[in-house]
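Removed from the display is one protein chain of the complex; every other protein chain stays in position.
Naming follows writing order (A, B and C), and every chain is counted from residue 1.
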Amino acid sequence: MGVPRAKIPWCPTIDYEKCDYCMECDEFCPHGVFERREDEEKKLVVAHPENCVVFCKACGKTCDPDALTFPDKKETTALIKRLREESKDGG
Amino acid sequence: MADSRSAKEPVEIVVLPCSGLDKEAGSASREIALLLSEHGVPVVCPVLYERSPKRYEKELGSGRLVVIDGCKTGCASKLAADRGLKIAKRLTVTEAAKKLGVKAGKDPHLGEALRNQVPALVEQLLAIETPETSAPANAQVSFSDPVTYREFGVDKFVFRVPDSGYFFNENDCWARVEGTRARVGVSDYVQQSASDMIFFEPPKISAEVSIFDEVGSLETTKTALDIICPVSGKVVAVNQEVVEAPELINEDPYERGWAVEIELTDFEDDRELLMDPPTYFDYLKQKAEKEHKELYGG
Amino acid sequence: MEMEVRPTKVGVLSCSGESEAEGTIARNAVRLVMEEYRPGIVVSLCLPLYLAGDSGERDFARRVPVIAVDGCDKACARLATDKYSGDVESWIDIRDLINQWGVTEQLSRSHPGKLEQELTERVAQEIVKLVDRLVAEGKVEVDNQ
Partner (left out) sequence: MGNEKVYVIPCSGIGKATASVGRDATYKVIEDKRPETSDTLCLSLLTMGDEEAADKVRKNKVITIEGCAKDCARKNVEASGATPAISHRVHDFLKEHRDLKPESVLDVGEGGRQLTEIMAEQVADEVDDLIGKA
């Protein structure tokens, strides 16, 4: 969208209180955003947020305990527009 | 063409709830129906209706049918579908309760938390405004010009992208723009990776959407996904053909398989965030080849 | 579509074999090779799609070497490859193999048990041998081997 992906804060956030490590989201995501850490306390992490497709929340739909949250869409759209303006003026 | 009656006119409804003995959400569905009957709304008992459909012929003939499913299994909807009834509005208690911050449990007894939500859910059903049909079509817009395509292959899979008239977001959803209207759907890539479509849950007619909002959701034999709207505006039509036969999206994702029609409000602005066909073609080719590597390795 | 100089994939066409136990073995063996033993190199092809489907299946089968895996002497996979996509690189007849292996028990098409599973594994290994020979002969370019 005319803005480097790294500048757009869009990825799932895991609420470890709710998450029961069913791994449905990791099985679902074809972009490899999540990574499993069998031997660590947090068994699932968002390892590659940059792989997450902006505005996609599909993994959230697979989460029964609703442990995945995303940034606000309207704010993200506004940010992208602002970054585009800056890159145009900034040259 | 739909008669667009004024929004606030009281509309007679008849309600078909699920019998609600399996889970807590089912009991809530029963409570909602009982409360509605106190508002003078005729209630169809699903088991009696199953045994003798004639019993409710009069009510179902006149009122607009509201179906209450306790959970996603959707027994009441299935009963209505089996009888060929047209559903004006559908409430799934587990989903609606989740939106109100309450989780319906496994124990079929109705708990306090969910019981307190029953009045709010009843209000949602009574607040049925304009009928769920399309607004009058805009005469000069037809979306009937022939579409030509470019394609590329990854192994034995062929992916097509229209040559012109379509705009895409990174979520592989398209908007076909004509005049002040746009039709929205999902790309060939989505229908191939998500596999066979079995359900399309349309958005409400006249809903206001901004770019990247969800406009309806799809369920396939493999997964469930939302349609991420590439344009801002107002939902003016829903493709009933796809509501009845979602596999149309697999057969013709860019033309007959359109999902929603939008009256545009901000297209000049939205357009900057979208890809035109050649840009999307390259974007998709890279994505399909990379993802295919991950899916099939090597 | 741009022509690939040297194909990077091997097509494996299994007979559909719904009425024969060897058909079940053929299908499961091809699935096993594609998913576990040679992912990324092997692509499974579907025979009835040659006739019923769009050109995608046939065009792809013309651009890559194809191994035909048949369940019986009707040899549908081999004949289909000849007819629809060019010469057969190599060919397996499961019934023939099973006789060579001296297996005489009655096999089940609908409830594959331990014996069928064992035979599926052995057939899968035969397919892998043919795939590896194609790679060794340089008929298939494999980037990360």
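In this section, contacts are C-beta pairs under 8 Å (C-beta built on N, C-alpha and C of every residue); 3 or more make two chains touch, one makes a residue touch a chain.
A quick note: this is a predicted structure, and the numbers were derived from the prediction, not measured.
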Left-out chain, listing which of the shown chains it touches: B, C
Which residue of C:Lys9, C:Arg27 or C:Arg63 touches the chain not shown here: C:Arg27
Given B:Glu251, B:Glu272 or B:Glu289, the one touching the chain that is not displayed: B:Glu251
Missing-chain contacts mapped onto subunit B: 72-74, 78, 81, 195-196, 198-199, 219, 221-222, 247, 250-251
Hidden partner chain, residues of subunit C it touches: 14-20, 23, 27-28, 30-31, 44, 46-53, 74, 76-77, 79-80, 83, 109-110
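Keep this in mind: only the chains that are shown with their structure count from here on.
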Between subunit A and subunit B, centroid-to-centroid distance (C-alpha), Å: 24
Centre-of-Cα separation between subunit C and subunit B, whole angstrom: 41
Sites on subunit B at which at least two other chains make contact: none
Residues of subunit C touching at least two other chains: none
Contacting residues of subunit B [partner subunit A, same complex]: 98, 169-171, 193, 210-213, 217, 223-226, 228, 269, 272-273, 291, 294-295
Parts of subunit A lying in touch with subunit B, wherever the complex brings them together: 1-2, 28, 30-32, 53-58, 61-62, 66, 73-74, 76-77, 80-81, 84
Residues on subunit C engaged by subunit B in the complex (per definition of touch): 1, 8-9, 11, 34, 39-41, 43, 45, 54-57, 59-61, 142-144
